[in-house]
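What you see is the complex with one protein chain gone and the rest in place.
Here is subunit A:
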Amino acid sequence: MNPAVNRVVAFVVGVILALFAIFAAVSALSSSSSASDTEVVQYDAP
């Protein structure tokens, strides 16, 4: 296949891996939710 296509595919994989790293960092920094221990847990609760 055209080398240009290979470069584009490599670029896309790189972008996806960058997103991967960004969200790894974001999820590591995010805090967990808090909820009362006595309330009924709802199916549509976040």
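The definition used in the following text is that contacts are C-beta pairs under 8 Å (C-beta built on N, C-alpha and C of every residue); 3 or more make two chains touch, one makes a residue touch a chain; residues count from 1.
To be clear about the criterion, contacts and distances are computed from a predicted model.
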item: The complex's invisible chain, by UniProt name, from "Iron ABC transporter permease", "Acyl-CoA dehydrogenase family protein", "Aldehyde oxidase" or "Membrane protein YfhO"; value: "Membrane protein YfhO"
item: Subunit A residues that touch the omitted chain in the full complex; value: 1-2, 4-5, 8-9, 11-13, 15-17, 19-20, 22-24, 26-28, 30, 32-35, 37-46
